[in-house]
Structure formats: structure tokens, C-alpha cells
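Every protein chain but one is kept in place in this view of the complex.
What follows is chain A.
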Amino acid sequence: MAFDLTIKIGGEGGEGVISAGDFLTESAARAGYYVVNFKSFPAEIKGGYAQSTIRVSNKKLYTTGDGFDILCCFNGEAYEFNRKHLRPGTVLVYDSSDFEPEEHEGVVMYPVPLSHLAKDIMKAYITKNVIALGVLCGLFDIPVQSIKDSIKAKFLRKGQEIIELNYKALETGINYVRENIKKLDGYLFPPAKEPKDVVIMEGNQAIAKGAVVAGCKFYAAYPITPATTVGNYIVEDLIRVGGWLYQAEDEIASLGMALGASFAGVKAMTATSGPGLCLMTEFISYAGMTELPIVIVDVQRVGPATGMPTKHEQGDLYHAIYSGHGEIPRAVLAPTNVEESFYLTVEAFNLAEKYQIPVIVLTDASLSLRAEAFPTPKVKDIKVINRWVYNAEDDPEGKFRRAGRFLRYALFTEDGITPMGVPGDPNAIHAITGLERQENSDPRNRPDIRTWQMDKRFKKMEKLLREDAEKFYEMDAPFEKADIGIISWGLTASATKEAVERLRSKGRKINALYPKLLWPLRVDILENFAKSCRRIIMPESNYSGQLATVLRAETRIRPISYCIYRGEPFIPREIEEFIEYVLENSYIEEGKFTPANLYGEKAYGLI
């Protein structure tokens, strides 16, 4: 039986809303369900509204869905924020010792005096969130044992007394339901299955783990929301594999340091968000020119300028693809979910090392905070590529040396890739410079040398397209000729997948393409896909439809853009409704649309 339930918990920051969500997420994974969790908290240090949305299912999940089935409000503010989404069929569990909600047509309401139970029965206000979990267990048959296991694991270090206190809080919630509440809704967790071998990671955590698996040994950090947590997650892991994280004085320095480490022979990375990426631009150019492998993670947030630091947008694509002075060989990768954040980070290092180029990983604020359970990666099975380090023994004829000088930028290799000399090796002493230069690194302005060196650098990109690009195009095109073809990237692709599934189950003929490599582009793959569709729709969370614009420039595809830029990601229903809209309006062949085109002024109150 299909089981798919979304629980949203809201309350005051600091009341344990987020950790209650984390308990639920871990318990669900432990009990063998698929689970996705999205949390958001205020930009303030303390207080403000915090929420956690947990979707649990027995089938693979792409998003936290369109809304929620069950809303659990720890206070009146959480209710005020969410009341407009209480539609018939949803359930409201609320702290009746804090506030009394209005009547809502078709909404089942369960008043529970959470604060009273915590303060007067448990005599410990901090247990309010676990009491609430108990209430949810009692109401919806959430496997109690798996919650208990999560509590035990979390508080193991704090001692048996704390564990017992929390068990008691859980029981208090369960008992309250048993003694006082008559169940009026139909939501129930099915019995727990055999637990799967999974890990639970947040987006930024997956990037950190991926980097360590790829062999990263140096990370230069400068704090910026929402990228900072990549550093928080990697710092101790990095030390445990013999590496180091250095907190730089600014973003310029952090990329400079990472490039220094890379020159010294060590795999290095940095992570930042839009404003930081702007500062790094000159060094991105330098990395391309000097052919230093480097991974730069850009956790996109709403711009321009300081924009909305904690909110989602896909607004940095142009910057990732085009930024920098001159023309720079580079690759841009964009994961669509947490699991891919892990694997694509490994791939980013592989591409950087193989082609000696800067590789930018584009994620976003929402993906950075989203947690997912996914099959445990097996490190042994993950392919890790290391750079070509010069070894004089492999070069008995001295091809890569001329007049005693190492030819770091030799022009005779077919693919433009030349071995790197690592300090300490007497046979590979060389200079690197951002100036155009001869094969032996001497700066030169000659037209022929300039042309050959440009060709050398861009030959690497041709090889990348030939050998590595195809696997980054996730194709889901079952129809020989579909009515609609969807191309979407990043977190939007996750919402799109769900929309596509729903539409197909209604009989709509839709093909989909999810590119994870956004630069360079395999034009042939994109155009062939477009040929299999009557019209192409591209949902993106940015104002101008950035990937659509890039495709208009680079391919013959003429897409219909659907753009939102409110600081929140798409929900599947929005994409579903837009596709239906395009299907109904056959005259629409290309152009740019926003929710206002569909809903008029109502669009502003949609979410």
C-alpha cells in the first residue's frame, strides 16, 4: 500500500522543533522508510520561527511534497504562519496550553496541552519536543521503538538518567493520546520494515563527505551563509585523514590558499556563496590559466548583493559559467538532491584532477539544509582520479624537458593535458604564471604562442565532453514523441521529477532531461532530447531563466521558461500546473512565464 506522509513541526526557535524533526527523520530511516527532511530557522541567533518538514514514504522520495498532511504547532506563531495551508483532510496537532485555533473546515484538530505536560507533569520544559513526538507516535502509530533507539543514541553520552527522562516524556505523550484523544483521521504509519543500509546526511554534509572520499586534504574557509556548514562538517574529518582546514581572512585568500595547496600537490577545495564567489572570480580565471585543479562549491543564495542569505535561488549559473576575465576552461556541476551532492563532489574532484581545471559545484540554500536517507556509499567502489604527476622515469627521452627546463605547458600532447610537476622533484622545477607563456613557462606575447596555448587549454574541454560528459545527463524520455519535454537542473529537478510522475499517471506524454553538468554542454544530447518533444519547458528558480538563456545561445532549443524568484524552491504542484497550462494553451511555443501569468495576483499568496 502506498504510504506517503508529510509532517510539519513548527515553533519557537530553541524549543526543540529542529531536533524533534531530526529524531523523526532518523527513526523513519531506522524503521526502513524513505525520508526527506527540510528545516528552516530564522536568521536571528535566538528565537523566531523555526520549522521542520519531514516526509516519510515507502517509495523513493524527491521532495518534501506540496505541503503537509499533519501540522504540529508548538505555539501560536507556528499556527499563524501555516493556517492558510490547512486544507480539508489535513490534521492539526497543537499546544492547547498556548493558544486556541479557529475552526477549519475539514481539518481534524487535536488539542494537546504540551507546555502544561512539560512544565507540570514532567517538571522539565525542555522535554516538550519529545512529549510532542510521543503524541505523534500515539496518534499515527509511528514505530515507538525506533524513536526510542534514536533518543538513546542521541543521549548515550549524557547518561542513563537523561535517556530515562526522555523515554518518560515520550510515554507521557503516548499516554495523553491514549487517555484523552479519540482518533478522527485516517493517517497511520504501516508497520516498520527491515531497516535498510542507509546514511542520513544534509546537503552540505554530503559535500563534505564526498570531498574527503575524493581525497581532499586542504580546505580554505571563509564563513558565509549558507556555505559555512560545509566547513563545519569537514573540519574534523579532514584532520582525521591527515588534512587541514584553514579559516582565511576573506574569500579571495581562501581560493588563493586552496590553489597554493593544489600547486604543492594536494587536493584542495573551498566553498562559498554568491558574494564570495564574486570575490573569487579573479582566482578562478587564474586557476584556468595556470591549469591548477581546484573544486569550488557555490551554495547559491538569493542575490544580487547580500540578497536573502538563508533563502533558495538558482541565480548564480551565469556567474559559474561565464565569470572571470578572458575565456576559461572550467566545468560546472549541479546536484539535484543530497545523494548527488555526495557523488558529484567526488566527480568534481575527478574532473578537476583529470583536466587540471577549476570545477564549480552549484548547490543552493534549500539543498544545503535538506536531509535525506540514501543507500550507504561504499567507498571501495567509488572511482577516485588523481592528477598526472610528472615522473622522470616514465619519460626516458625527456620529452617534457627542454634545455634542462620542465615543460609544464607542453603543446605536443593530443588532449592538451600535460603532467604536473610537484615541488620536491628536482626534474620538474618550473614556474606557473597567469601570463601567457611558452611551453617552458616563459611569459610571451607572440600571436602564435598565444593561439597554441589557448588551443591547448580548450582541447581539454573537448576531451571532457567526449569522455566524461554523457554520464551527467539523466535522461527520462520514454516517449518517442512527447507533448512536453522538461529540462531542469539543481533542486528544481527534484520537484520536476515528482510533477512528471504525477502527470504521467494522468496519461500525459512527458519526457524529461536532468543535466548535472551545466558546463561545458553536450549540445548533441540536448538537441536530440529536444527533437523527441513537441515543446520544451524549463522551470528555474531565478528571474531570467538562466539555463534556458544559455541553451538559447548554445543550442537550437527554444524553451518555454517558467521562473519563480521568491526565495523558496518549487513545489511539485506548481510545475505540474504549469505543464497543464502549457498543454491547454497550444499557442505557447517559447518565452518566459511566471506564476503571475497563471494565477494573476493570487500568485503572491500561493505558497
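Criterion: a residue touches a chain if its C-beta (ideal position, glycine included) is under 8 Å from a C-beta of that chain, and two chains touch if they have at least 3 such contacts; residues count from 1.
Just so it is clear, contacts and distances are computed from a predicted model.
Enquirer: Hey, which one's the missing chain according to UniProt: "(2Fe-2S)-binding protein", "Sugar ABC transporter permease", "Dihydroorotate dehydrogenase electron transfer subunit" or "2-oxoglutarate:ferredoxin oxidoreductase beta subunit"?
Expert: Per the UniProt record, the undisplayed chain of the complex is "2-oxoglutarate:ferredoxin oxidoreductase beta subunit".
Enquirer: Given the contact definition stated above, which residue among A:I162, A:V266, A:A477 or A:V523 touches the chain not shown here?
Expert: Once the missing chain is taken into account, the touching residue is A:V266.
Enquirer: For a quick check of understanding: of A:L184, A:I239 or A:A596, which residue touches the chain that isn't displayed?
Expert: Touching the chain that is not displayed is residue A:I239.
Enquirer: Out of A:G106, A:P191, A:P396 or A:G424, which is the one that touches the chain we can't see?
Expert: A:G424
Enquirer: Out of A:H104, A:K168, A:K183 or A:R405, which touches the unshown chain?
Expert: A:R405
Enquirer: Footprint of the hidden chain on chain A, which residues?
Expert: Where chain A meets the chain not shown: residues 26-27, 29-30, 149-150, 152-154, 156, 195, 197-201, 205, 209, 212-213, 217-218, 220, 236-237, 239-242, 244, 246, 248-250, 252-254, 256-266, 268, 282-283, 286, 376-380, 403, 405, 421, 423-426, 428-435, 441-443.
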